[in-house]
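Below you will find the structure I want to go over with you.
Of the protein chains in this complex, one is absent; all others appear in place.
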Amino acid sequence: MSKLKKITRKIKRKYPKIEVSEKDGCVRLCGELNNWDDIVAAGQMAVNQDFIGVLNDIKLKDFVEPKIKQSIINDKKYDGRNLDVLVIGGGVVGCAILRELTRYDLKVALVEKESDVACGASGRNDGAIHVGIDLHGKSKKLAYLMRANPLYEKLSEELDFKFIRTGQYIAFSSWKFLIGYLLLKSRAKHNGIHGMKFISGKKLKELSPNINPKTKFAFYYPSGGSVCPYGMTIAYADNAVSNGGEIWLDTCVTDMNVKDGKIVSVKTNRGEVYPKVVINAAGVYADKIAEMANDRFYTIHPRRGTNSILDKASVERYGNLSISMYGNAKKNAKLHTKGGGVVYTVDGNLLIGPDAVETPNREEIFTTADSINTVLNRQQDILPKLNGSDIITYFTGVRASTYEEDFVIQMGRKTENFVHAAGIQSPGLSAAPVIAQDVADLAVKYLQNSSPVTENQNFNPKRKGVTELRSLSLNKRDELIKKNPDYGEIVCRCEEISKGEIIDALNLPLKVDTVDGIKRRVRAGMGRCQGGFCQPRVLKIISELRNKEYCKIAKKGDGKIILGKTKGEE
Amino acid sequence: MKELICIVCPNSCVLSVDEKTKAVSGNKCSRGEKFALEEISHPMRSLTSTVATVFADCPVISVKTDGEIPKEKILAVMQKLKTIIVEKRLKIGDIVVSNIADTNINVVATKNI
Partner (left out) sequence: MRKERFDIAVIGGGPAGLAAASTATAKGAKVALIEREAILGGILKQCVHDGFGVIRYDQKLTGPEYAQKEIDNLNKYEVTKFLLTFVTKITKHSSDFVIQFVNRTGAGEIEAKKIILATGCRERTSKQIGIHGANPAGVLTAGTVQNYVNLQGLMPTRKCVILGSGDIGLIMARRLTLEGAKVVGVYEAKPTPGGLTRNVVQCLHDYDIPLHLSHTVTKVFGIDRLNAVEISEVDEKMKPIKGTEEIVECDSLILSVGLIPENEIAKQLAVPICPFTKGAVVDQTLMTLTDNVFSCGNALHVSDLADYVSESGETAGLYACKSQKTRNLVNVTKNKNLLYVVPQKINLDAPLSETVFYFRVMEEFENAKLTVFADDKPIFSKRYSHLRPPEMERLKLNISEYSDCHGISFDLEVGVL
């Protein structure tokens, strides 16, 4: 009780009108404030290890929370389906969980409200596989990351997604930071990070000729890497579907029926389903899903981040290092972000970002000139010659942060057949393979209480993606084209992608038919002209293969590209 | 006095026409004078567009009027073109619609199918 009094005093000193109470072992905040940053600050003040979590129900004055974005489809396609496990959310964690579940003889399905997987944060991040040097020793983030980090060579080969072990550089602009060398070395040892190396300013300048001349030295951590985050998500999804899992796109959870501490049914825009276990991998909506399941003990406060991608010529100018400036990290410690950096991506581009802005909008994926400039200015600390004209595209994603700023991986507290895989933010992508293993184990253990769960004898961990022909030798390419002439017809000129590869993408186990879905799978539309030349051709291929009229094909979601014909009908 | 811009060639001369005396000034050539007088009495335009076909390899074929038509008939011509479906593999210059919208001008193909 006194613990709550302490928290209450702290909060009321700054926000006298806010009510602080205890609910189900959590600290609950109610009331109204004028400013979102204040609401977040109050929530942060409520974090305390003697309580389970923070229920921040403070309302923002004059703000109406936008309705969840969901498909206009409304039917009974999945109505009445019985499942062993239902996974809510088609991000990297949800898809990885589904794939792990297909190792067993279970009826499993995943629901995703968008028209493809990886449309949320999983498709809108910098793809970095983190080292963990900045993570707190006792956090779940660190524990999961350290287990997952070494797995990527094998995993990327098994599931055929792009990964490179780039190593991570942290640069320092002042010799005073060298004092921290021993501290960082000991932290690295404590966290289980190996191979930390000292890199001289001279060596750094050789590797990156246009690096800030003020850079004195850097630390190099060999365990850093880069993946294609949506490529990895799609790979998991494809493998899950190949092994019998179902993925229901355009399907959004609208409500749940909970009775006597158990979820009985889950309502969606495509019918009511009956799962034995429900897994919450719903990203920015994880607390809302938990609320529906009568098992909420955390609150998501969304935090958006914007990244910019530089043209490939930038690698010649700035080098191919994944690097960030230490000063940035300190500046941003309060914002719970590393301050971003420069990432060398699997596609041979440089990426800069992200920034971190608290927002009440869970789906604020709009880019802004301010965010682009913030990221540019920050990364000019390390690469002073960075220029807006280097940027070829940009995107924004929203982190699903809890106030405790750590993962929530556990069985439900009040609802017995509910599993949380929530609060996933950096290093969520990196940790996903192991989060998935643990969550799948939890679900299987729960099911085993009622009846035996057998292993899927037909489980095949290997998944083959689309072969990228442009990186093959002339002879190998010729061989493939002679077998399938579609491989010789280039559709995306900027990225050199053939008709055959686009058709292969359309034939992957998880079937999509949006232009953006193809873009995520084979990069058609991601080059210099950003789809200017290839979009009409990609549309034609989708139309022919799926036997769909042009005006029924979308760029993404319900966003049709063609609104009608010029002649004839209508 | 009416001011208008000549559209006959890229020079885009700024012309002045005295509606009473029909005197034209500002033109660099005789085509400009002719254009100005026409423009104030019955403006004419050439029209280019497309027309639907039955051919999958060429869903629409580009066409043009083989002369100028009255500006106020453009809408009528477009409405008529909307209803045409070409069923023969035409050559450049082949007539698609003759005397379209009573203009005495034909619409011809500008592409070989």
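Order of writing sets the chain letters: A and B. Residues in each chain are counted from 1.
In this section, a contact is a pair of C-beta atoms (placed from the backbone, for glycine too) under 8 Å apart; a residue touches a chain by one contact, two chains touch by 3 or more.
From a predicted model like this one, the values you see are computed outputs, not experimental measurements.
K.L.:
Check the options A:Thr8, A:Ser173, A:Thr251 or A:Gln535 and report the residue that touches the missing chain.
P.N.:
A:Gln535
K.L.:
Of B:Lys34, B:Lys64 or B:Lys80, which sits in contact with the chain we cannot see?
P.N.:
Going through B:Lys34, B:Lys64 or B:Lys80 one by one, B:Lys64 is the residue touching the chain not shown.
K.L.:
Spell out the interface residues on chain B facing the chain that's missing from view.
P.N.:
Output for chain B: 4-10, 12, 45-50, 52, 59-60, 62-64, 71, 74, 78, 92, 110-112.
K.L.:
Even though one chain is hidden, which residues of chain A still touch it in the full complex?
P.N.:
69, 363, 365-369, 372, 388, 391-396, 469-470, 474-475, 477-478, 481-482, 485-490, 493, 496, 498, 528-533, 535-536, 540, 550-551, 554-568
Heads up, the rule we're going with is that only the chains that are shown with their structure count from here on.
K.L.:
Using mean C-alpha positions as chain centres, tell me how far chain A is from chain B in Å, no decimals.
P.N.:
55
K.L.:
Which chain B residues qualify as touching chain A in the complex?
P.N.:
50-52, 60, 81-82, 84-85
K.L.:
Which stretch or stretches of chain A touch chain B in the complex?
P.N.:
Touch list, chain A to chain B: 565-568.
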